[in-house]
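The next block holds one structure in the form of structure tokens; read it before the comments.
Here the complex is missing one protein chain, while the rest keep their positions.
By written order: A, B and C. Residues from 1 in each chain.
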Amino acid sequence: MIAILKHGTTPEQTQHLVKWLEHLNIGVHISEGEEVTVLGLIGDTSRIDMDLLSSLDIVETVKRVSEPFKQVNRKFHPLDTVIEIGDAKIGGGHFAMIAGPCSVESEEQIIGVAMAVKQAGANILRGGAFKPRTSPYAFQGMKDEGIKLLLKAKEATGLPIVTEIMNISTLDLFADVDVIQVGARNMQNFDLLKELGKTNKPILLKRGLANTLQELLMSAEYILSEGNENVILCERGIRTFETVTRNTLDLSAVPALHELSHLPVVVDPSHATGKAKLVPSMAFAATAAGADGIMVEVHNNPACALCDGAQSLTPEQFAALHRKVMQIREVIL
Amino acid sequence: MIAILKHGTTPEQTQHLVKWLEHLNIGVHISEGEEVTVLGLIGDTSRIDMDLLSSLDIVETVKRVSEPFKQVNRKFHPLDTVIEIGDAKIGGGHFAMIAGPCSVESEEQIIGVAMAVKQAGANILRGGAFKPRTSPYAFQGMKDEGIKLLLKAKEATGLPIVTEIMNISTLDLFADVDVIQVGARNMQNFDLLKELGKTNKPILLKRGLANTLQELLMSAEYILSEGNENVILCERGIRTFETVTRNTLDLSAVPALHELSHLPVVVDPSHATGKAKLVPSMAFAATAAGADGIMVEVHNNPACALCDGAQSLTPEQFAALHRKVMQIREVIL
Amino acid sequence: MIAILKHGTTPEQTQHLVKWLEHLNIGVHISEGEEVTVLGLIGDTSRIDMDLLSSLDIVETVKRVSEPFKQVNRKFHPLDTVIEIGDAKIGGGHFAMIAGPCSVESEEQIIGVAMAVKQAGANILRGGAFKPRTSPYAFQGMKDEGIKLLLKAKEATGLPIVTEIMNISTLDLFADVDVIQVGARNMQNFDLLKELGKTNKPILLKRGLANTLQELLMSAEYILSEGNENVILCERGIRTFETVTRNTLDLSAVPALHELSHLPVVVDPSHATGKAKLVPSMAFAATAAGADGIMVEVHNNPACALCDGAQSLTPEQFAALHRKVMQIREVIL
Partner (left out) sequence: MIAILKHGTTPEQTQHLVKWLEHLNIGVHISEGEEVTVLGLIGDTSRIDMDLLSSLDIVETVKRVSEPFKQVNRKFHPLDTVIEIGDAKIGGGHFAMIAGPCSVESEEQIIGVAMAVKQAGANILRGGAFKPRTSPYAFQGMKDEGIKLLLKAKEATGLPIVTEIMNISTLDLFADVDVIQVGARNMQNFDLLKELGKTNKPILLKRGLANTLQELLMSAEYILSEGNENVILCERGIRTFETVTRNTLDLSAVPALHELSHLPVVVDPSHATGKAKLVPSMAFAATAAGADGIMVEVHNNPACALCDGAQSLTPEQFAALHRKVMQIREVIL
């Protein structure tokens, strides 16, 4: 870590700061330039509060020379992480096609969709059992019953399943779930991340609505630091001023995360855009950007043609999407 | 709730949608205008997924006519809520001056600051025991030991205390804590909110970094809907593109929340700005905007003059701030 | 336009508003529902100030039923606009590959880059002569001299050229320029847009850093409303909280704009990301999202290998990018 002191800092002030840092067991290497004095901080700088340091009157700026994330860092782990999920693999050249309904609604529904998406090319089934909802009065999912139905769909199709956890006290219910999802609103629920780090389940970690890529990687670091190396990062749109789409899908996140980290990156165009019409284009774009997988909402309700306008695709639309995604994969590999 | 259908929607499409809504036990009143057809939806519309409805091809727009929050809504509870915290009161003309260090560090520190801020005019003591940190390697607070020290400071000064909870499994530790704080990152940790709703402790609910005022009120609704009416809302800055301040303090939130809800609103200028120099101005502004309380970081470290530049004030600075805040209160009341 | 009145509005208040609207030559169709009263406003509603109307005490919400943009609207012009630029075409299945240096620096440089990008597949040359710069002390471009050099490069290679205008008083200098660019900071310089609308030059209109797609289309409407139908929309990244990239490239804008408008849409991944390493992935993604063209910075400075890290690609990198872009085009068409 580097601290640049302001022009005009007195030697006494500099010494005062150096002593304070040494008191924190930080070695300090002083480099006096013509314009500024630069302090090189050596030792376990991860415990230094950068905000505090940079807000000191005599400090011009503070900069970490090394990223604050270690285990997720590609520098220390150059090869892509490959995560095995049942018969599927993700990362390091392996691509996951995750599809399924927003919420599990009934046995008939989830098995129907599962069979349809499997036939259309999906290799992992998604479906919400615990649903985080802005309103306490909104449907909160079928909960444990929903997980049981997902497991039936897994049995019926052989597809591994991914579903969201909201509360560590429900962990036992996820014993046969293949991938545990952490939703955007829980990306910085650090106690939940630590507990999931003690399992060996693959974790699908969604980026928070207003979180930077560095914060996403730090949250992944929480999981790895407890011993679980099976983390899949997920870009699902960030909150901006634009209103045509529900969120703004940040596809630069895909190559940027690949440069910073060895973990696989999937993209969820359904939640990001909130509009089925935009989902195929964004799935193609995510694939072209180098994503290791796509996560798409698919419904299976032939009686309700109205739903075609919503963020879910029909199985037919998903099958068409799948074919082009695979062709784009071939171009960019 | 109102759904406006697009120009050109066929009667069959309209009937299709009406049947689907009636299937959800929603009554529909159709009003055909020259340009558009408007559906008035009657019944328990809180269960309707607005995102899905508004994304249908034939739907131009969907609008709730009544706010989705009920118990926190001023319409149904016109009088200000007044919350009693030890000898202090907040809301309905009562003002809270909450002060203390960012983190509890030692018995000497927390009792020293508590005595100093009490003398300077604070009527509630703040201090972090469980610290949510972006990095797993950063100091995470003194935890249960920190709470014990806060209780000692409470005993020594008589000041009621407020401190943050991160995990419902630690609730027992908060038995003698006067106000439980929910941090910005947990504002949409709905399971935590529900559990806190089952207690009768005052809850200080901080706005999330990228959450709208409506979402803040919906999170408060989670607490009230479980039976706990003692919620204090807290504006602490939102995430924007500006970098001079750590976050952007949204002071319009104060009168806007007061119009929408009967709950008291406090403002935290220390975390919002991240700079001690800006804290007094923002504390004055928050008071002038009508806040029911101010929450300020105060340190007590005469040995470390360096810290003056950070987001914490000295007790002397806080005392000066307190005097002017009280004068501004008199002007605006 | 639809105005929904609040529950509890009195007949007198309603009549008061209706009279005010009729005074503005707006016809009003009143539809009284059980929960709300809906006013259908008929006539030239484009002159109504929606902000004022929606801020009235008795008004719940105001909604345009028709989009405020007319001439750029796909509803009234279903076929894609195709714009001819020298031998190149853009839109309606025609793809433009626009490449060149950030700034024109010398005759040798611009002709060198022009020849290199032509050989690598570009069909339009870009280069900045007038440079909008945050600082008055920064290099502001070679100005009229820069335009002359661009014209020499055009002569040498046959490539049509695109370059930015900052001030309508310099329009004469652009007589032989093929496409006039309006930069992000001038997207709402309405007087400039109107003047460009009086020419028949193709205009490349860049989205402002914090402008919505609707605002972009309204700015295009300014140009078309004066008679110039040759507008190319350009997504170049929006301002968000993320710092890894200079801006956040909003690729959902591509299919969303195509749905709303018949105008061609190009994407500039160089300015959006600010990092050469991310440019190819984002160029592929933009192509997969359906963009009608890509605009990429290419430098030609063999002496300065250092520059490889900046946002400009070498001609070799651009040639490789071009090949894959063309392959992705084939997949998605």
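In the analysis below, a residue touches a chain if its C-beta (ideal position, glycine included) is under 8 Å from a C-beta of that chain, and two chains touch if they have at least 3 such contacts.
Everything quoted here is computed from the prediction, not taken from an experiment.
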item	value
From A:H16, A:K118, A:R239 or A:H299, residue that would touch the chain that is not displayed	A:R239
Interface residues of chain B (partner: the chain not displayed)	210, 212-214, 238, 240-245, 248-256, 259-260, 272-273, 277-278, 281-282, 284-290, 324, 327-328, 331-332
For chain A, residues in touch with the removed chain	2, 4, 6-7, 29, 31-36, 38, 40, 42, 60-61, 63, 65-66, 210, 239-241
On chain C, residues whose C-beta touches the chain left out of the figure	13, 16-17, 20, 44, 46-47, 49, 51-52, 55-59, 68-70, 132-139, 166-169, 185-186, 188-191, 194, 208-210, 215, 218, 221-222, 225, 239, 246, 274-276, 304-311
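Here is the rule we go by: only the chains that are shown with their structure count from here on.
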item	value
Chain nearest the global centroid, as defined over all protein CA atoms shown	A
Computed distance of Cα centres, chain B from chain A, in Å	26
Whole-Å gap between the CA centroids of chain A and chain C	31
Of all residues in chain A, the ones touching two or more other chains	210
